[in-house]
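Have a look at the structure that comes next, please.
The block that comes next holds chain A.
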Amino acid sequence: MSLTTAELEKLKGILIRMAQNIKGILQVTEKLMSVSDVEQRKMFWREIENTAAILDRIRREFVNEVLVFIARRQPLGRELLASHVLISIAYDVYRISRYCREIARIDSMLAPSSGLSTVANLSEAFREAEKAVEAALNDLIEFSPKRVGIVNEVDNRVDEAYKNVLLEVTSSTTVSREVAVKAIIMRHIERIVDHAQYIEQYLSELT
Partner candidate 1 sequence: MFAVEMNNVSVYIGDRQILKEVTLRTPYNTVFVIMGPSGSGKTTLLRVINRLIDLVEGARVEGFVKVLNFDALHSDPYELRKYIGMVFQVPNPFPHLTIYENVAVAAKINGVAKSKRELDEVVKWALEKAMLWDEVKDRLYDHPHKLSGGQRQRLCLARALAMKPRLLLLDEPTANIDPVNARKLEEAIVSLKDEVTVVMVTHSPHQAARVADYVAVLYDGRVVEQGPAQQLFLRPSTEIAQKLLRGEI
Partner candidate 2 sequence: MYSWRKLREKLFTCLIIALSVLAIAPVLHIILTVFVNGFAVIAKAGTSFFTDLPPTPLSKDVGGIAPSIAGTLLMTAISLPIAVTLGLFAAILTAEFPSNPLSLAVDAIAKPLASIPTIAVSMIVYTLVVVPMKSFSALAGAVALAVIALPYTYTYFSTALRSVPSVYREAAFAIAMSRWGAVVRVLIPVARKALTTGVLMTVARVMGETAALLFTAGRFRTGVSFSPTAPADAIPLLIFDYILSPYAVWHQVAWGATALLLLAYLMVFLATKLIVKEVRL
């Protein structure tokens, strides 16, 4: 294996480890949608906030490392594309964590009187999104877009659900707090699935 290939593999490894973090953050975020105990939720908020901050830092450092790799090895062809894809996917992973953070923030604003657990059907949609992200992460490990079908399917379903919520919002003159919150959260979930889809797209550029 040439030095270029070896270094590229190392960078992939860093990105995969970074991506594993969002599995955790997604699981915690999902719990927010079923737990109503405020003390427990406070713990979750903190965990989400911390993980998102760490991911942001890792991403910055990772991008630097990829740039150093480009400067040193001056990759061309597939290696150059791969470098670009690594940076892009790192951004997608980071964005997913940011959306989780947004969701947690909304939940914290509803506390203590209310919470996301009171909004109907949210956790179902979020589990769909988790499934899409999971598929994208598995593809990232294999570095090939094998599960692009699953992700696209989820995207269609979540998109449909999001459109229905929007219809609900636009069809009446007044909107309840529950519907408003649902609309915002659904939008974030839809964006999370979009980023999973981007990851798949970048991976398919390499083939």
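Criterion: contacts are C-beta pairs under 8 Å (C-beta built on N, C-alpha and C of every residue); 3 or more make two chains touch, one makes a residue touch a chain; residues count from 1.
The candidate set was assembled so that all candidates are chains of the complex that A comes from, given by their letters.
Everything quoted here is computed from the prediction, not taken from an experiment.
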Touching chain, any copy counted, for chain A within the complex - options 1 or 2: 1
In the complex with candidate 1, residue positions of chain A that touch it: 2, 4-5, 74-81
